[in-house]
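Okay, structure first, notes after.
Removed: one protein chain of the complex. Kept in place: all other protein chains.
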Amino acid sequence: MTLTVVNNATCTFCGCVCDDIELHADETRILKAKKACVLGTAWFLNHTVERKYPDALIDGKEATLDEAIEAAATHLHAADMPLVYGMSNTTCEAQRECVALADLLGGLLDSHTSL
Amino acid sequence: MYWGGNPAECHPRHFTKYALMPKSKFLPRGRKDRTAVLVDIRPTKSAKAADIFLQVRPGKDFELITILRALIKDQKVSEEAVAETGITLEQCTDLIERMKKAKFGCVFFGMGLSMTRGKHMNSAALLTLAAEMNAFTKFVAMPMRGHGNVTGADVIMRWQTGYPFGITFNRGYPRYNPGEFSTVDVLVRGDADAAFIIGADPGATMPQPAIDHLARIPTIVLDPHVTHTSNLAKVHITTAPAGIAAPGTAYRMDEIPLPLKPALKSPYPTDEEVVRRIKQAIVKKPFWMPEGAQMTAAQV
Partner (left out) sequence: MLRITGGKVYDPANGIDGEVRDLFVSEGKFVASAEEGRTIDATGMIVFPGGVDVHTHVAGGAINFARAMTPEDHRRTQAFIRSQSRRSGIGGMAPTTFATGYLYAGMGWTTVNEAAVPVLSARHTHEELSDIPIVDKSTLTLMANNEIMLDLMEKGEYERAKNVVAWYIWAAKSYGVKAVNPGGVAAWKWGKDAKQLTSPIEGFTRLTPGDIISQLARICHELGLPHPLHLHCNNLGAPGNISTTLDTLNHLDGHRAHIAHSQYHAYGGDDWDEMRSETAQLAEYFNTHPNVTTDAGAVLFGDTVTITADGPWQHLLYKLTGRKWGNLDVENETGCGIVPYTYRPSNLVNAIQWSVGLELLLLIKNPWQVFLSTDHPNGGCFWRYPEIIQLLMCADFRTECLKKLPDKIKERITLPELTREYTLYEIATSMSAGPARALGLHHKGNLGLGCDADIVIYEEDKDVARMFGHPRYVIKGGEVVIEEGDIRATPDGHEYISRPHYAPDTDEFLRPLFEDCYTMQFENYPVEMERIEKPAIHDCVPNS
């Protein structure tokens, strides 16, 4: 097991987005999140990179990533009024792709802000 | 001033890292050089951190803000109106005096203001109060955003579409109408006929009729976990968690972008990669707007 330390890591749990966290991690989980608050610590320590879930599910059954991507594309393309929603717990890079997706589909686009 | 928010429990480092404690060139004693006020309907843990706690009666935020706006302009306010807010006139005038004496005032407002009776009217009133305070001293106000990178979504939607949320592209260009194009309304009315959910779990948080509709239509979920929404979805794809195992950028609530530095390598792809691949698969299919339709649409 190799231990890694990441300095000045950024926590995305709450809107403060503190960027001074020192993360200590082995290959599967974060063991310590120095300077993080109680919420941030829980956020960092709660995730592991163990394969806890299947790559994808279609109708509740395990599927490959390629199958799921094709199924997603087919459903979204077939819809007259598809909705793209959420985008809070993800990166700006993914958010830009989501806006592009809604634009491509001629669909609806919305985030948590509207709640 | 914090209004309708509980940073001690929801944004735990807001006091220490950003707003109350830091020492600086002009506030060398840090916390001692600042006055902290909390306005809320009950004494939360944040009240302990405040110099002054004002317990407003539930649903009376708009009234209290309006009274403060009147008082800063030396207008008369009836005792009954003040009494209804749960705050005394003495408390109001003391607050106004302190606000006017401040060198730089800042109001952070939370969902206790923006999501209760009056909703966006409350936020508008508070922003107006802050704007009007500039006749006396420097004063600003900003919302306390939650939900990690919700600010990034806001910022990006604005630069790519002109609008922050509640958008439709169904005429081939962005239009905006909260209430019409916002998600809960769209789902409760049963309008959407497919849903793509990312970085959110509406199956756990939305009103039941909205959840019921998500279960009726093909719903696609991207998430690091199998969520409540995944369980009612047609398709779930597991992705790497942002900032933990996926690199990129996130915006702080004051719209400052920060780089993400993942400490782990995920066996799952990133959201960015999966959305891009879905997009590429859709591009291979016929475009929804018929050839030549763009000219017609533009003329209309």
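Letters are used for the chains, namely A and B, taken in the order the chains are written, and counting of residues starts over at 1 for each.
Throughout what follows, a contact is a pair of C-beta atoms (placed from the backbone, for glycine too) under 8 Å apart; a residue touches a chain by one contact, two chains touch by 3 or more.
In this text, all values refer to a predicted model and were calculated from it rather than measured experimentally.
Per the touch definition above, the residue from B:Ala83, B:Met121, B:Ala215 or B:Ile256 contacting the chain not shown is B:Ile256. For the options B:Pro7, B:Pro164, B:Gly203 or B:Pro269, the residue in contact with the chain missing from this view is B:Pro164.
When the missing chain is restored to the complex, the residue among B:Thr88, B:Thr137, B:Asn231 or B:Gln280 that touches it is B:Thr137.
The set of chain A residues touching the chain not shown comprises 7-8, 10, 19-20, 92, 96, 100, 103-104, 106. Residues 17-18, 24-26, 103-104, 131, 134-135, 137-138, 140, 155, 158-164, 169, 171-176, 249, 251, 255-259, 283, 287, 289, 294, 297-298 are the ones on chain B that touch the missing chain.
One rule holds in what follows: only the chains that are shown with their structure count from here on.
Inter-chain centre distance (chain A to chain B, centres taken as mean C-alpha positions): 19 Å. The residues of chain A lying in touch with chain B in their complex are 4, 6, 8-20, 23, 25, 27-30, 37-40, 43-44, 47-49, 51-60, 63, 65, 68-73, 75-115. Looking at the complex, you find that chain B touches chain A at residues 10-14, 17-18, 115, 144-157, 160-161, 164-172, 174, 178, 181-184, 186-187, 191-200, 202, 205-206, 217-218, 220, 222, 224-226, 230-231, 233-238, 241-253, 256-272, 274-279, 281-283, 285, 288-289.
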